[in-house]
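Before anything else, here's the structure in question.
Note that this complex is displayed minus one protein chain, with the remaining chains in position.
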Amino acid sequence: MGNYVERTWDSIEVGESASFTKTVTETDLVMMAGISGDFNPMHVDEDYASKTQFGGRIAHGVLSCTFISAVLGTKLPGPGCIYGGQEVSFRAPICIGDTVSAVATVEEKFTKKDGKLKFLKIKTEVIIDKAVRIPDNTGKVATTGYATILMLK
Amino acid sequence: MGNYVERTWDSIEVGESASFTKTVTETDLVMMAGISGDFNPMHVDEDYASKTQFGGRIAHGVLSCTFISAVLGTKLPGPGCIYGGQEVSFRAPICIGDTVSAVATVEEKFTKKDGKLKFLKIKTEVIIDKAVRIPDNTGKVATTGYATILMLK
Amino acid sequence: MGNYVERTWDSIEVGESASFTKTVTETDLVMMAGISGDFNPMHVDEDYASKTQFGGRIAHGVLSCTFISAVLGTKLPGPGCIYGGQEVSFRAPICIGDTVSAVATVEEKFTKKDGKLKFLKIKTEVIIDKAVRIPDNTGKVATTGYATILMLK
Partner (left out) sequence: MGNYVERTWDSIEVGESASFTKTVTETDLVMMAGISGDFNPMHVDEDYASKTQFGGRIAHGVLSCTFISAVLGTKLPGPGCIYGGQEVSFRAPICIGDTVSAVATVEEKFTKKDGKLKFLKIKTEVIIDKAVRIPDNTGKVATTGYATILMLK
């Protein structure tokens, strides 16, 4: 059977951080549209998108959320917990060719039901490490918000 | 050029609703893992997942968010607006074979900066129309929350 | 910029091990055929495959190699080294629905050119954790061999 490290609530410290980095490609936009059904022209119609204020196709906002899911689901806290909720604000567009990092940082540990349910509040940001089509976006926060995680151990 | 209906803030009424429905397949889980990098074993390791309280692989929570993105991005309000933010709670697991509907319902219209910026607050739910592996989940709300949309017209 | 842990040759010990686990799906076979061009009927023609000694479609042998690549490229040793070579024997077929683990275990550390080039010899096995269509294959080694890795640090 798969050999997974399952973190405990006790072992996790406020301030602990992890990240996942990937270059966003045209393929990601095409496949995201195909899975989701979100064929909004900003993501799949270059002719339309090039005439908007963004100057070309931009990634689905929710694509950045999938990278948050990756860092939470594989690194911090990783396997063995339940993703309770997420809030995000979309601040800057991610373009094809941009390299982005989803960064998760534990902000708070709390419990409910007399300590029986153990939670983490995790700050989740997607940062544009390197923006290609709109170079000024390098370093900007594309997506910011918080995740709520229920720990099972 | 593509022929898109771009809704105006004025034309949209509180209570207006739209939906997007899809059966979630194993392919969706495989591709979601592949795009996002989220290879959490709950989504890709049936041997592991079958031994958890969920009894088998479940969809990434964020997959349900992509269906919300679809209904917002293609139907209500559709092209020509900006997805400002989203908050979601994950309430019930979506399994392979389940048919789900993302439902968007306009809850509130508001403005900022003396009426210059026009927003919609949209209730967003993903409902399990038909649950296959866990039949009791039929009719349950898998994901619930709110989207904030900035209208450009 | 992405935050990666790059292991050094000195830090790695003989006997160290890591694994990557995934359920093999029909989607993987379809996509592997699509990327590679390997449309051998054993992988894409169920009618043909069902009449062979394997009783149905089996995964491309090279799919198991991609899981070896995953454990080497992301876990042991992970980023910052060069994949010099691989030898594999294909011992048992992997079927759709099987859950498999690629396991990498450091077997030997060696150098070339008066110690200037530092290498790892890593035993690489893909084990069938749970076989679905041919239950007797549970626990069998599907693929076995060795990887040679050039460490850059």
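By written order: A, B and C. Residues from 1 in each chain.
In this text, a contact is a pair of C-beta atoms (placed from the backbone, for glycine too) under 8 Å apart; a residue touches a chain by one contact, two chains touch by 3 or more.
Values in this document were obtained by computation on a predicted structure and should not be read as measured data.
Participant: Given the contact definition stated above, which residue among C:18, C:42, C:96 or C:120 touches the chain not shown here?
Facilitator: Going through C:18, C:42, C:96 or C:120 one by one, C:42 is the residue touching the chain not shown.
Participant: Which is it among C:17, C:66 or C:138 that touches the chain not included here?
Facilitator: The single option touching the absent chain is C:66.
Participant: Mind pulling the chain C residues that touch the left-out chain?
Facilitator: Contact residues on chain C toward the absent chain are 1-2, 4, 20, 22, 28, 31-32, 34-43, 45, 47-48, 60-63, 65-70, 73-74, 78-79, 82-90, 145.
Participant: Go through chain A and note every residue touching the omitted chain.
Facilitator: Answer for chain A: residues 20-23, 25-28, 31, 97, 99, 129-130 touch the chain left out.
Participant: Could I get the residues of chain B that touch the absent chain, sorted low to high?
Facilitator: 30-31, 33-35, 37, 39, 44
One rule holds for everything that comes next: only the chains that are shown with their structure count from here on.
Participant: Please give the intersection of the contact partners of chain A with those of chain B.
Facilitator: Chains in contact with chain A as well as chain B: C.
Participant: Chain B-chain C contact: same residues or different, taking over half shared as same?
Facilitator: different
Participant: Where's the contact count highest, between which chains?
Facilitator: A-B
Participant: Between chain A and chain B, what's the gap in Å when you average each chain's C-alpha atoms?
Facilitator: Roughly 15 Å, centre to centre.
Participant: Any idea how many Å lie between the Cα centroids of chain A and chain C?
Facilitator: Measuring from centre to centre gives 28 Å for this pair.
Participant: Where the CA atoms of chain B average out and where those of chain C average out, how many Å apart are those spots?
Facilitator: Whole-Å distance between the two chain centres: 35.
Participant: Please output the residue numbers of chain C that touch at least 2 other chains, ranges allowed.
Facilitator: 21, 99, 129-130
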